[in-house]
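Presenting chain A:
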Amino acid sequence: MSALSFWSPLVLLFSFVLLSLVVLIFRNRGEKRYKKGTAQTKIFLAGEEEPDPEKLHVKAHNMYWGFFEALKHYYGPTMKAHTGIINDYLLWFVSLIALTALIVFISG
Partner candidate 1 sequence: MQSLIIHSPILAIAIPLLAAFLTPLIGKFSSKARDIVVIVALAVTEFLVLILARDIYASGLHVYTLGALSPTLATPENFMIPVRIVLEVDAMSVFMGIISATVALAAAIYSISFMKRETGGTKFYTLLLLLTVGMIGLEFTGDLFNMFIFLEILSISGAALAGFRIRYADAIEGGFKYLVISAIGALVVLFAVGIFYGQYNLLNIAALAKVMQYTSLDQLALVLLIMAFGMKLASVPMHMWAPDTYSVAPAGTTPMIYVASQACLYALIRICFTLYGVTMNTSTIGWIIIVLGVLSMFIGVTVAVKQTDIKRLMAYHAISQSGYMLLGIGVGIAVLADPVALAAYGKTAISGGIFHIVNNALYKGLLFLTAEALFFSLGTRDLNKMGGMARNMKYTTIFFIIGALAISGIPPFNGFTSKLMIYESVYQFSPLLAVIAMLVSILTLASFTKAFQSAFTGPALPQYNNVKEVPKPMLIGMGILAVLIVFFSLFPNLVVNTIVNPATDSLINQAGYISSVMGGL
Partner candidate 2 sequence: MNIALYIFIGIGCLFNLIGVIGLHRFPDFYTRLHAATKCTTFGSIFLIIAVMIQSIAIWTTEGISSPESVLSIHSFIAMIALVLTNATGAHAIARAGHRSGVKPVRAVVDDIDGAKIND
Partner candidate 3 sequence: MMSKIVRTITNLFTPFIFMFGLYVIIHGHITPGGGFQGGAVFASGIALLIVAFNSKKVQKHLKEHHLSIIESSGALMFIGLAFAGLAFTFFFNILIGSPIFGQIPPEGSNPGFIWTAGVIPLMNIAVGLKVIAGLSAIVLVMALSSSNVRIEE
Partner candidate 4 sequence: MIESELLHIVIPILLVVCALLVLIVNDLIIATIALGALSLLLSLEFFILQAPDVAIAEAGIGAAITTAIFIIAIKATKRM
């Protein structure tokens, strides 16, 4: 397979194992005295009470807000085209058939 001559996942797997070994070493050098479930592992927010986990979690619709804002002119019409009405789906189908048939007939 010419396209894959230089590509072998086994090499990558080997490097992955190596990397995880390194990570493991770093992890084992960590502080041993910390115990789970005590105040030691609690999140420290400048002495404030820890907020509700519901609020702490980044919601899905908040993610990539800037991206959508920047591409507003693309997303507006695109999302508007997804009307969810079955007739529109079929209109796309029929008009695409007509367009393609025209192209194919012209090009021969």
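Note that in this section contacts are C-beta pairs under 8 Å (C-beta built on N, C-alpha and C of every residue); 3 or more make two chains touch, one makes a residue touch a chain; residues count from 1.
Selection rule, in plain terms: all candidates are chains of the complex that A comes from, given by their letters.
This is a predicted model, so every value here is computed, not measured.
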From 1, 2, 3 or 4, the one in contact with chain A within this complex
1
Going by the contact rule set out above, which residues of chain A touch candidate 1 in the complex?
1-4, 7-10, 12-13, 16, 53-54, 56-61, 63-64, 67-68, 71, 74-75, 78-79, 81-84, 86, 88-90, 92-93, 96-97, 100-101, 103-105, 107-108
